[in-house]
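One structure, pasted below without further comment.
The complex appears here without one of its protein chains, the remainder shown in place.
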Amino acid sequence: MAILDGKKAIIIGDRDGIPGPAIAECVKTAGAEVVFSSTECFV
Amino acid sequence: MDLENQKRVKEFADEYGAENLVVVLGAAEGEASGLAAETVTAGDPTFAGPLTGVQLGLKVYHVCEPEMKEEFDEEVYDEQISMMEMVLDVDDIINEMTAIRDEFCKF
């Protein structure tokens, strides 16, 4: 069973890893609705 | 995890139901991924944010894990993320994420 299809996705990206908007682009293609996308910064 | 982000996660769990949510992370390291995953499953391990003591048990993955990659459009993944596989220690991330999910994920 698909993990993302039909689900609400919360995205916590990382400035020094993968930023939120880049993850959102991918998650959308898997049929999830992005309800929140943020990018954290530890430095 | 940022306190404001914790607050939003908690609000979404109340609004949509924890079973309908999936958290997708983009952290730079295994340990940081594990801490973020722990926060949205077992509660904030740093005891600072709104998720302290809140065991949401949400489904949580790192965007570079194979389970996620499998569901994405290949072309979009290649354009947005693939290069980072050469940069991040993906195996370490997978180990940390799997351990947290096995222990705390409720869905």
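In this document, chain identifiers A and B correspond to the written order of the chains, with residue numbering beginning at 1 in each.
Note that in this section a residue touches a chain if its C-beta (ideal position, glycine included) is under 8 Å from a C-beta of that chain, and two chains touch if they have at least 3 such contacts.
The working rule: contacts and distances are computed from a predicted model.
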Query raised in the report: Name the chain not shown, per its UniProt record: "Glycine reductase", "Cobalt/nickel transport system ATP-binding protein", "ABC transporter permease" or "Chaperone NapD"?
Result: "Glycine reductase"
Report summary line: Against the hidden chain, chain A presents residues 15-16, 18-22, 25, 37-39, 41-43
Report task. Please give every residue of chain B in contact with the chain that is not shown. Result -> 3, 27-29, 31-32, 35, 46-48, 79-84, 86-87
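Just so it is clear, only the chains that are shown with their structure count from here on.
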Report summary line: Seen from chain A, its contact residues with chain B in the complex are 2-5, 7-14, 16-20, 22-23, 25-27, 29-32, 35-36, 38-40, 42
Query raised in the report: Tell me, which parts of chain B touch chain A in their complex?
Result: 1-2, 5, 8-9, 12, 16, 20-29, 32, 36, 40, 58-59, 61, 63-64, 67-68, 71-73, 76-77, 80-81, 84, 88
